[in-house]
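Data block below; observations after.
All protein chains but one are shown in place.
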Amino acid sequence: MLDKNGIAKRIAKEIRDGYYVNLGIGIPTLVANFIPDGINVVLQSENGLLGMGPFPFEGEEDADLINAGKQTITTLPGSSIFDSAMSFGMIRSQKIDLTILGAMEVSENGDIANWKIPGKMVKGMGGAMDLVASAKNIIVAMQHVNKAGESKLLPKCSLPLTGVNCIRKVVTELAVLDILPEGGFKLIERAPGVSVDYIKQVTAGRLFADDGAPEMILD
Amino acid sequence: MLDKNGIAKRIAKEIRDGYYVNLGIGIPTLVANFIPDGINVVLQSENGLLGMGPFPFEGEEDADLINAGKQTITTLPGSSIFDSAMSFGMIRSQKIDLTILGAMEVSENGDIANWKIPGKMVKGMGGAMDLVASAKNIIVAMQHVNKAGESKLLPKCSLPLTGVNCIRKVVTELAVLDILPEGGFKLIERAPGVSVDYIKQVTAGRLFADDGAPEMILD
Amino acid sequence: MINKVVAGADEAIRDIKDGSTLMLGGFGLCGIPENCITALVKKGVKRLTCISNNAGVDDFGIGLMLQQRQVKKMISSYVGENAEFERQLLSGELEVELIPQGTLATRCMAAGYGMPAIFTPAGVGTEVAEGKEIRNFNGKDYLMEYAFDADFALVKAWKGDTAGNLIFRSTSRNFNPVMAMAGKITIAEVEELVEAGTLDPDHVHTPGVYVHRIFQGANYEKRIEQRTVRPRN
Partner (left out) sequence: MINKVVAGADEAIRDIKDGSTLMLGGFGLCGIPENCITALVKKGVKRLTCISNNAGVDDFGIGLMLQQRQVKKMISSYVGENAEFERQLLSGELEVELIPQGTLATRCMAAGYGMPAIFTPAGVGTEVAEGKEIRNFNGKDYLMEYAFDADFALVKAWKGDTAGNLIFRSTSRNFNPVMAMAGKITIAEVEELVEAGTLDPDHVHTPGVYVHRIFQGANYEKRIEQRTVRPRN
């Protein structure tokens, strides 16, 4: 079973040299820490920055330089700044190669719910609906089950949707799963020490694991 | 009867302090020479400049700095540069207070034809169709009759249209005419020495000149 | 050149009335029109509709206007981090319309570019699509979304000149340029106001034609919402 850093580390292996990547808040943000050496990647922050760098050194924070999570950050050599319309323009026109974001639920046909729980205060969808509607390659980073112990990989989402038929891959603390074009979760890898049976048990949607699946190798 | 500079001079009197103005090629370009002192105006060139200045001094021409007529020009203090999409964006969103352009024909309901003569080589409409479709205030500067001696102020345009129901005022070598909301040319002023009868004679569209019209005062 | 300078925030917002629709630039607390907000709180105008990506925090940004119950409706993409906001929303005092962030930006841009509507895939198949026209292009569904129609846009720039030209600094640019283009009356506050001719025309982000009033703001706090740092080695 993986911790949050483990999930981030596994997702980082999906990143190819030359990718422009948008990272959501939470586990996705951690992915930046595990990008392998020799892989050149540019991180986009949808508030208007390409080439997001690490947090600033203490005392060098700049109120005018934040990421989409409102954290103080830095630029890198080759960074560029643009307005919100251009930022979402490049998202819509699929210039971003990979989008990584969290979710409350994912369905076996690739629907995602991650912005609203009926009866609770709704903070808003931010840029998530734009990202999932446009990105060509979306990976969801999330826990396999919710706090009540219920599966978050479902035949059909129960929460209000963020986007439909858009997720291609899910990485949880237990497994890497592809979403098949014809529907259903295909088990690709198991986290160290996790059995196929256990994954079956906590996956409510259709799971295809006929030919087993290897344990993932993280290093 | 006015010469080209006279037409330009008369049109310049329509410009108010604080106007952003787009000048077409030909007589409209001359209008810039007659803007009264104390009237602050910004000229837009639709290839991407606000604050067009005069031609450069000899030897100071810059190949990167031209107007929509492809002439070398200069900037002024307070100028700004932008791309073609923003340029026509500001035209469409009516940020330009006044557009002055030439025409081959204008009809009594405000249609304009100024880009194409069937059977002749067509060079293109350039930005004219965008300008006439969007501008809130358009003045046409043209000769009253064509080279064949035929009126260019018509009941209906005979040439392919550039825009419909968009022209509000026409200034020719003979007269200033408003186009009435209900249709028809209303004679506002006569050029020095030109009679109402003569204007009637060379205006093919409906002309309203019931209460006469004063001679224009240019200085 | 046309001079757009006004004395200060109070004069700049003089004709904002009860019931006006405002756009306010900024992302979180970054690049927000601090001085205009202070002046609006002082003026006490009510029943405002505010189009802004966020709603500030309890004691800064639009949160200050919420404290005074000046806001009737918020049109935003994300409104977290604000307890008073939540209270007013749950009690029904405040109306909120949540729209995707890219749709928010593009509806501003549409207004600035004179396009009455745009197409975006954001929200297709979700509750955001309810009641909206859906159109398929090349096998993909898009929602038709309308250009915003705002009485005033309040934006904050780094530098501006007397002709209204604006230059933004770093990610405080965000929604400011698209809102500047979209307001019927656009009010720009800047950290530094300079004479026309000082700014390089190639560096101008917002041409002066879009700006109706400009002033140099006083005492920018530029509060940081989440101060994240890394240790020096």
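In order of appearance the chains are A, B and C, and numbering begins at 1 in each one.
FYI, a contact is a pair of C-beta atoms (placed from the backbone, for glycine too) under 8 Å apart; a residue touches a chain by one contact, two chains touch by 3 or more.
Keep in mind that what you see is a predicted model, and the values were worked out from it rather than measured.
Chemist: Return the single residue from C:N35, C:Q88 or C:T120 that touches the missing chain.
Modeler: Residue touching the chain left out of view: C:T120.
Chemist: Using the touch definition from the top, which of A:G78, A:G119 or A:G193 touches the missing chain?
Modeler: Of the candidates A:G78, A:G119 or A:G193, A:G78 is in touch with the missing chain.
Chemist: Please pick, from B:A85, B:A148 or B:I217, the residue that touches the omitted chain in the full complex.
Modeler: Candidates B:A85, B:A148 or B:I217; residue touching the omitted chain: B:A85.
Chemist: From the list B:P77, B:G102 or B:P160, pick the residue that touches the absent chain.
Modeler: Looking across B:P77, B:G102 or B:P160, the contact with the absent chain belongs to B:P160.
Chemist: Considering the entire assembly, which residues of subunit B contact the chain that has been omitted?
Modeler: 45-49, 54-73, 75, 81-85, 87-89, 91-92, 111, 121-130, 133-134, 160-165
Chemist: Extract the touching residues of subunit C with respect to the undisplayed chain.
Modeler: Residues of subunit C in touch with the missing chain: 106, 113-120, 137-138, 140, 142, 167-170, 173, 201-203.
Chemist: Contact with the hidden chain only, please: which subunit A residues?
Modeler: Residues 18, 20, 40-42, 44, 49-51, 75-82, 85-86, 88-96, 134 of subunit A touch the chain that is not shown.
As a working rule, only the chains that are shown with their structure count from here on.
Chemist: Expressed in steps between touching chains, what is the minimal separation of subunit A and subunit B?
Modeler: 2
Chemist: If you average the CA atoms of subunit A and of subunit B, how far apart do the two points sit, in angstrom?
Modeler: Distance between chain centres: 56 Å.
Chemist: Roughly how far is subunit A from subunit C, centre to centre by C-alpha average, rounded to an integer in Å?
Modeler: 29
Chemist: Roughly how far is subunit B from subunit C, going centre to centre by Cα mean, in whole Å?
Modeler: About 36 Å separates the centre of subunit B from that of subunit C.
Chemist: Which subunit B residues sit where two or more other chains touch them?
Modeler: none
Chemist: Could you check subunit C for residues that touch two or more other chains and list them?
Modeler: Within subunit C, no residue touches at least two other chains.
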